[in-house]
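Of the protein chains in this complex, all but one are displayed in their positions.
Every chain is named by a letter (A and B) in the order it is written, and numbering of its residues begins at 1.
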Amino acid sequence: MTRKREIRFIIIRSLVAICIALLVATLLIFISAGGDTFHEKLEATGEALRQMLIGPLFRMSKKKGTSFELKRLADILAAMIPTIFTGLSVCIMFSANQFNLGAEGGIMLGAFVSAMVAIYVPMPAGLHAVVAVLIGGAVVAILMLLPALLKTKLSVSEMVCSLMLNYIIMYVIKFLMNTYLADKSRGQIMSYPFRETSAIAPIVNNTTFSGAKLTWGFVVAIVAVILCGLFMYRSRWGYAIRMIGINQAFAGYSGMKVGSVIVLSQVLGGFLAGAGGGVEMLGRYTSFSWSALPGYGWTGITIAILASNNPYMVPLAAFFMAYLSKGCDLMATYAKVPAQLIDIIQGVIFLFFAAEQFLAKYRQKLVVKSAEEEIARLNLNKEG
Amino acid sequence: MPDEKTSGPGEYVVQMKQITKIYANGAAANRGVDFNLRRGEIHALMGENGAGKSTLMKMLFGLEQPTSGEIFVNGEKLVLSSPSVAIAHGIGMVHQHFMLVPSLSVAENMVLGMVPHKSGIFIDKAKAVELTRAYSEKFNLHVEPEAKVMDIPVGMKQKVEILKALMRGARILIMDEPTAVLTTQETAELFVELKNLKKQGYTIVFISHKLNEIMEITDRLTIMRKGKSMGVYNTKDVTKEEISRLMVGRDVVLSLQKDKAVPGDTVLRVRHLEYINEWNKKMLNDISFDVRRGEILGIAGVEGNGQKELVDMLFNFNTPNAGSASVNGKSILGLPQQKIRELGVALVPEDRMLYGIASGASIEENVISDRSGEKRFNKGPLFNMKAIHAEADRLIKEYTVLCKSRSQQVGMLSGGNIQKVVVAREFSNHPILILADQPTRGIDVGATEFIRKKLVELSRSGIAVLLVSADLNEVMELSDSLIVMHNGSIAAYFEDTAGLTDEIMGEYMLGLKKQSVEEVRRVCHDQET
Partner (left out) sequence: MLNFLKMLATPEFFYSIIRISAPILFATLAAVVVEKAGFANIGLEGLMMFAALSGSLVSYYAGSWFWGFLAALATGVIMSLVMGFFAFKLKTDIILVGIAVNMMGSGGTLFLCKVITNLTEGKAMASTTGLITRSLCIPDITIPLLNQIPFLGRVLSGHNLLTYLAFLFCLLTSLMLYKTPLGLNIRAVGENPDAAASVGVSVMKIRYTAMAFSGLMSGFGGAFMSMAYAQGWSLDMVSGRGFIALAAQAMGGGECLGGMLSALVFGFAQALGIKFSAIGLDSNLASPIPYAVTILGLVIFALVRSSRIRKQHSAAALAKGKAKAES
């Protein structure tokens, strides 16, 4: 198929998947919308949809109409910070065809370790955050050696192993928080406050950016995107990871060290998730109070699927997910539709995006059309 | 219309008339083939790989449909649209790769799909065992009903397959290369069983290319070559040499222009290689040979005589039980494939889609897969994209790969162009030894010509080439010297391929003739052996 047609097909397929998800969402919103008559419910649904689709960027009021609010954009961008990191993490791990689901536990552990460094290790400002984040990433990277090595040496399922690790991480952190590290002077379980030197500053020091917590972490995230993109497409290790993911037999026969590269991909993925946790923790919070897995890991998986494991597409996918997520939050606030709708939308999009045979017949038609045109062109050349 | 003689002994129980099978991609597997079976005979269907014999029988078993032609079974014209239809008309097939479930018992495999019930929901195990035993005794095919299939020897596995077909009412048995996986002892047993079945009135089609076996057990034989039937003969009326001449031969003799080889030092030295496969069959028997710089050593032979196993050993897809193989003095057996490549060995694999390419990746990504870590392609931590693009472009041009761009997905290319990508990579990283395994199988004429020319060119520039090919033209015309493999041993060594005839080749390939040990030893070009 021609490149243009291929791209057009991908766009159409993506749009159809999104439309189906939105249709499902609309149906569910309708059921949950307030109002007694059909008409009222329809209105309520419309209102909810408006909140979901337009709300994230635009303020809607009866008096002033619809207006773009920079703060809303800043909110979305800030929300993208952790999910860009987990998205990148999953991209790299899934590219080698390994279903390591440890980004979820990884981001929590990275956040926790960074928090510890932020609280207990005094360091000059600027350096403090960097070191804390790097250590957070490193710890998770080392931990990912476990599922990676178990897979390459013993063929133990990296999926089950990483899933178990997620829970172990969560409970160990909760235990440490409960027993040793909680600041007993506070109401809920939270750690002591981070030293000020460790905070990651908002990009611009105005109320919009600091209110939204749009910190330099976002810049770091974008830098990470570029680095991962370069790594995956412009370095020999990323290349090896991708080739192993496409055809492991071919990679081995070509002389690549399959086992080592698989381990590398999972360790790197761990680092990214851990570092992401650190960036989010030190940018948004002043003490550590996560008592459950945050869910960024699962969003990261959706992002990776949407981005087809391409790091450069991660910000777009992350923006899309953050937009929808905020939309659902707004719906919850203003239209009384529970925010968890996002999980259902996410699942539906995920399913259709990952379905190879989805619209396969349409794709086949395009392939045939391209082939026919190619033949016609060749014939024309022959005659001419 | 079926011919006469459709009743009584010796009548035609199967008639296939003017069968033609052309696949969607244009390849013709059968052209106007006539084939008939007499009731109660053992009939051999012979031919080299690719001759069309398997396809013909697949159509008789309903696995494929003919493009044109008619099939009559017991005088009735039939459309065998699926195996179930074939089975319903008494045709059964014993596949080369057994259709058995390893962890299930023999009896369970036997009754799969037609399980006897006990009180409605449970398997009547006793009945299944009894049925198995009954059939086993009736046909004198000894099997252990309660043993798990993964624990029984290959010979017994085959008996189970035969019994499965018989139990489902087959009166006509198609056996696809039945002795390929059997030891000599098991083959002898099989023949006793087949003769027994024949006595009971069953008809057997015996697909094979093993001359000795066919002479021993069959009544008539049909020879196929390049999709056509070369005739049907009474086994006792025809000599092995005649069969060989009909089976092995080139319709068109390709003649390649090439300078005479001036072989140099030995690059690849193989000594006394032995290999017994997982089914206890000896696939390589005391294989010794040398490949020298500047020469193309061909390995000819019908597929299945150990060539695949040999190549596997040389590139560490498997390890032998005994023997040695070294490149310029360094052993390559069991060496990691990366290290084998570092020694200067390149492999054009037989399965190009599995090993040769990553079909979802671009041409460029495929063509540098063996050199991605080299200094010239890397600038610090990143690729030197300019150098890589240049390399890819250069190779695409030099190997005339027809494509839209270097970033086109390799899987989208035609078979010939895919193979060109493979050889572009394998030939271009300054190898000192090229292992080419069926390098032009299934690709178009243009690509074939190009690759063959390239091989000769590289050989003359001083590279050692080991060419394994089931294509007679290829192996006879490209090779400077060649060895013939039969039954896991080297049957012949010809120092000069000039003057070799198809007849001679056929006789060695089919095991009619075998050179002496001294004659074969001449392929080792050193004082010590």
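Methods note: a residue touches a chain if its C-beta (ideal position, glycine included) is under 8 Å from a C-beta of that chain, and two chains touch if they have at least 3 such contacts.
If you're wondering where the values come from, they're calculated on a predicted model, not measured in any experiment.
*Asks:* Give the residue, chosen from B:27, B:79, B:101 or B:390, that touches the chain omitted from the document.
*Replies:* B:101
*Asks:* Sort through A:66, A:207, A:260 or A:340 and give me the one touching the missing partner chain.
*Replies:* Candidates A:66, A:207, A:260 or A:340; residue touching the omitted chain: A:340.
*Asks:* On chain B, where is the contact patch with the chain that was removed from view?
*Replies:* Touching the missing chain: residues 83-84, 95, 98-104, 108-109, 112-115, 117, 121-123, 125, 164, 168, 274, 276, 278, 280, 282, 321.
*Asks:* At which residues does chain A meet the chain that is not included here?
*Replies:* Within chain A, the residues that touch the unshown chain are 28, 31-32, 99, 101, 146, 150, 154-157, 159-161, 163-165, 167-168, 171-172, 174-175, 178-179, 295, 298, 301-302, 305, 336-344, 346-348, 350-351, 354-358, 360.
As a convention for this text, only the chains that are shown with their structure count from here on.
*Asks:* Where the CA atoms of chain A average out and where those of chain B average out, how many Å apart are those spots?
*Replies:* 49
*Asks:* Touching chain A in the complex: which residues of chain B?
*Replies:* Listed in rising order, the residues of chain B that touch chain A are 315, 337-338, 341-342, 347, 349, 354-361, 365, 369-370, 372-373, 377-378, 381-383, 385.
*Asks:* Where on chain A does chain B make contact in their complex?
*Replies:* 230, 234-236, 239-240, 242-243, 246-247, 249-257
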